[in-house]
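Only a single protein chain was left out; the remaining protein chains are all shown in position.
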Amino acid sequence: MEHAFFTLQDFLTHTKGSVYILMGLALAGFVGWWRFLVARDEENHKNVR
Amino acid sequence: MKRRTFLGLMGATAVGAAAGTGVLATPAEAAHFEGYPDAMGVLFDATRCIGCRKCEAACNQVNDLEQPERPFDDLAVLEEKRRTHAESYTIVNRFQPESSSIPVFLKTQCNHCMEPACASACFVRAFKKNPDGSVTYDADVCVGCRYCMVACPFNVPAYTYDDPITPEVRKCHMCHPHMAAGKRSLPGCVEACPKEALTWGRRDDLLRIARDRMRANPGKYVDGIYGEREMGGTNWLYISGVPFEELGLRTDLGVKPAPEFTKGALAGVAMVVGLWPVLLTGIYGMSKLNAKDARKAQEAAVSAMKAECEADHQAAMKQAQEKAAKDKQAAVEREVKKALEEAQKAAEAEQAPNQDKDGDAS
Partner (left out) sequence: MSTETNKTSLITPFNVIAFVICSVGLYLTVLRFTGGLAAVSNLTDYNPWGLWIGFDLLCGVALAAGGYVTSSAVYLFGLKKYHGAVRPAILTAFLGYAFVVIALHYDVGRPWRLVYPLFWQQGPTSVLFEIGLCVFLYLSVLFLEFCPAALEWLGLKKLRNLLHSATIALTIMGVVLSTMHQSSLGALYLMAPSKLHPLWYSGYLPVFFFVSSAVAGLSMVIFEGTLSHRWLHHKMDNHYLNEHDNFVFSFARAASWVLLGYFFIKVFGIAADNNWKYLGTPMGSWFLVEMGVFVALPCLLYAIGARERNLALCKWTAALAVLGIVVNRFNVSMVAFNWQLPAAERYFPSWHEVWISIFIVTLLVLTFRFISTRMPIFYTHPDYQDEH
């Protein structure tokens, strides 16, 4: 995956584009990971009750 | 010119490969882009321009634009300073600089930046920097936000404000569509110029030609080539016998390419997405934990208080019960005593008459 970029504009179009996609994945990742982090709390909470 | 390769998403792995092939890999932050190697451009020599407006006429005809009210050979138009317009991609203005005895003319059109501000600003990528050096516009995707016009430091793009259905941005395209279609071999204005004030060629060659003219004619030109470095460089270049400011060209634009102005802010966006959820969820978690602890402490305090109350209550109850029991017993005893006494009295009373009777007897 090797590109030759002749202009900063082309380079940024490429990199900003990938960053936007990654940002979307990151937001989804946050939600999933948070649920994983706190899932046991809820189970424990239920067990105690 | 050194051609450098820049790496995209797969940066880390590609760096290894690049090192092996001897390609220089610079971190993007320090990267410098030289533009397309064979990009063409135009050199405008203000010492040659006579303000005949033939370039304007040619541009109008080549691009099939609306005929102006006053014909192109009416030079009185030059009395007034004009700018590019939806129906005129190029404009010649006349200036009377202090340092010159004769008027000097300047042709204005799109400068075809090496890093176009319009392209950087466009949110649908309607502008494109082509390998031939031209910057072209695609009306088929344009929304008409006009941010390109805000962004352009040269105030070049114009808009068809009077068109309600298909308004579009208009600007010089360096005859890219005509040449790509094979209809022309030179931009219309360059071909029409009777004084060779316009030279079409590779940008690198044009820079050399400009320097050659300066060397060959000492004192004729002011030092510098306008467009060599302005806004990161343009493909349209200017040389002049009078200072560029006196021709209405802005010399305070700096040498930074346009995308650099917003690059940092856009990089900040990714930091917000990456770190704001961390911070905010953290604060939420902590405030929730605090609230939970506070509630627990409150509950504990309440139940302790309750227990204490209960104990007190129990004790009091017991005491009262005991007292009641005692009282009851006392009452019973009292009643029993009373009853016994009464019974005794009754018995005594019954015995008395008998005693009286018996007393006599005794």
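Before moving on, here are some points about what is shown:
As written, the chain order gives the labels A and B, with residue 1 at the start of each chain.
Just so it is clear, a contact is a pair of C-beta atoms (placed from the backbone, for glycine too) under 8 Å apart; a residue touches a chain by one contact, two chains touch by 3 or more.
This one's a predicted model, so the numbers in the text were calculated from it and none came from an experiment.
When the missing chain is restored to the complex, the residue among B:121, B:135 or B:225 that touches it is B:121.
Screening B:99, B:185, B:287 or B:303 against the full complex identifies B:287 as the residue touching the chain left out. Touch with the chain omitted from the figure is made, among B:76, B:265 or B:349, by B:265.
In the complete complex, the residue from B:38, B:73 or B:163 that touches the missing chain is B:163.
Seen from chain B, the chain kept out of the figure touches residues 83-86, 117, 119-126, 141-147, 149-151, 153, 155, 157-164, 166-168, 250, 252-254, 258-259, 261-262, 264-266, 268-269, 272-273, 276-277, 280-281, 283-284, 287-288, 290-291.
Chain A meets the missing chain through residues 9, 12-13, 16-17, 19-20, 27, 31.
We adopt the following convention: only the chains that are shown with their structure count from here on.
In terms of their C-alpha centroids, the spacing between chain A and chain B amounts to 20 Å.
Every residue of chain B that touches chain A in the complex is listed here, in rising order: 3, 5-10, 14, 17-18, 28, 31, 33-37, 114-116, 119-120, 125, 129, 131, 232, 257, 259-260, 263, 266, 269-270, 273-274, 277-278, 281. Interface residues of chain A facing chain B in the complex, by the touch rule stated above, are 1-16, 18-19, 22-23, 26-27, 30, 34.
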